[in-house]
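Here the structure comes first, spelled out in structure tokens, and everything after it is commentary.
What you see is the complex with one protein chain gone and the rest in place.
Showing subunit A:
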Amino acid sequence: MSTTDMKGPESTGDAAVNEAVGHAAGAAPVAAQTTVDEADVPAAPELEEENLSLPGQETSAAHAALNRGARKRSFEVSDHEVPKSHVEEWRFTPLRRFAPLFQDVATDDSAVEYQVEVPEGASEPGTLAIGQAPRGTVLVPEDIASAIASARSEQALHLTAAKNGAYDAPFRIDIAGRGADRRGNGHIVLETEESSSAIFVLNHTGSAQYAQNVEMIIGDNSTMTVISLHDWDDDAIHIATHHARVGRDAKLKHVAVTLGGSAVRFNAIGEYGGPGGEIEKLGLYFSDEDQFFENRLFVDHSAPHCTSNVAYKGALQGKKARSVWVGDVLIRKEAEGTNTYELNRNLVLTEGARADSVPNLEIETGEIEGAGHAAATGRFDDEQLFYLRARGISELEARRLVVRGFFAEIIQQIDVPEIRERLSASIEDELARSMN
């Protein structure tokens, strides 16, 4: 059975909103591809792009370059080139700002401090040396920063939820940077064994130059929630690679929140070890003046009957506030019965900020349940502001109202109440700061 449902460009209400929506289920004919090409509606200063490749198409050189699954992976630092801006993978990234993280130099062991807290009943944190399984069984570096983080982390932190275990409280890792000029590397392995259920909270504060790998092994029939909070000081730079393998009938809920830091590039990869897996990736970012936040997501549908759902929302305000969101979904030939959707929304609050949003969908089988994506960047415009203020609402309160509403959908899905509250408060702070 195969059905096709494709929508062209969509504009809702506000003329400043450009929306590109793609939807494909089953083997879509060539005509549908044309529709999607037309959906590319760039409008300064935002940029919307959309790429969709479907089975039965000629594999051109451009397509081969797009194939996200074919990217080279290696533990050897020398196998990776120093990023260049003409490479697709790095074209949005301000390379000079991240430059310290491309240098293979010794880790300053006190650059970053870790504090680990495990819930009652859980085993104490362990360590894993380079090459000691399960370390390296899921995450194999695909860029130089990740390769350096791996090679320069002699011992990885290893947290495990035991088979059939369930915990009331989350596992917490507080990661505190001790200086913007200090170079730290880290490798963390999170594991939920068969039929267990656990929440892991990674909380990043302070400042450092920090390259980090987070490897997630989600055992069969287990449930893992990972909440990574990037609440760095304004001068921190951070490149993270999060790589998860979701076992048979297992679930991963992965939440990335980026509010602080000078430049943060977050690369989150999810793949499946067996059928019946579920991946949910949620993200929230708020980029202020001069902040650069990049989120790159990749869901690799490598097993049948798995689902994935991606929803990232970002707000931007201030001069040179930048965000990049690239969402790649690959549905491999063997991934029959896949159901996937990805969404990115950006809210540009002031002039001078820029959001780029690029969803990519590659489909190699016709036998899927559904695949869709949507990306849109909207402005908080003068008419909206006028409307709210004409009802007596002050400018600050009006912005609050809109931004709170915008993020509510993501925040409500974060399972730890205390983090929900903290996030709401942080967003208020961000807004209040910019209004003074």
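Just so it is clear, a residue touches a chain if its C-beta (ideal position, glycine included) is under 8 Å from a C-beta of that chain, and two chains touch if they have at least 3 such contacts; residues count from 1.
Note that contacts and distances are computed from a predicted model.
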Name of the absent chain as recorded in UniProt (options "Holin-like protein", "Anti-anti-sigma factor", "Iron complex transport system permease protein" or "Fe-S cluster assembly ATPase SufC"): "Fe-S cluster assembly ATPase SufC"
Selected from A:D104, A:E369, A:E397 or A:E428 as touching the chain missing from the view: A:E397
Residue of A:R71, A:K84 or A:R389 touching the missing chain in the full complex: A:R389
Hidden partner chain, residues of subunit A it touches: 12-14, 378, 382-384, 386-395, 397, 401-402, 404-409
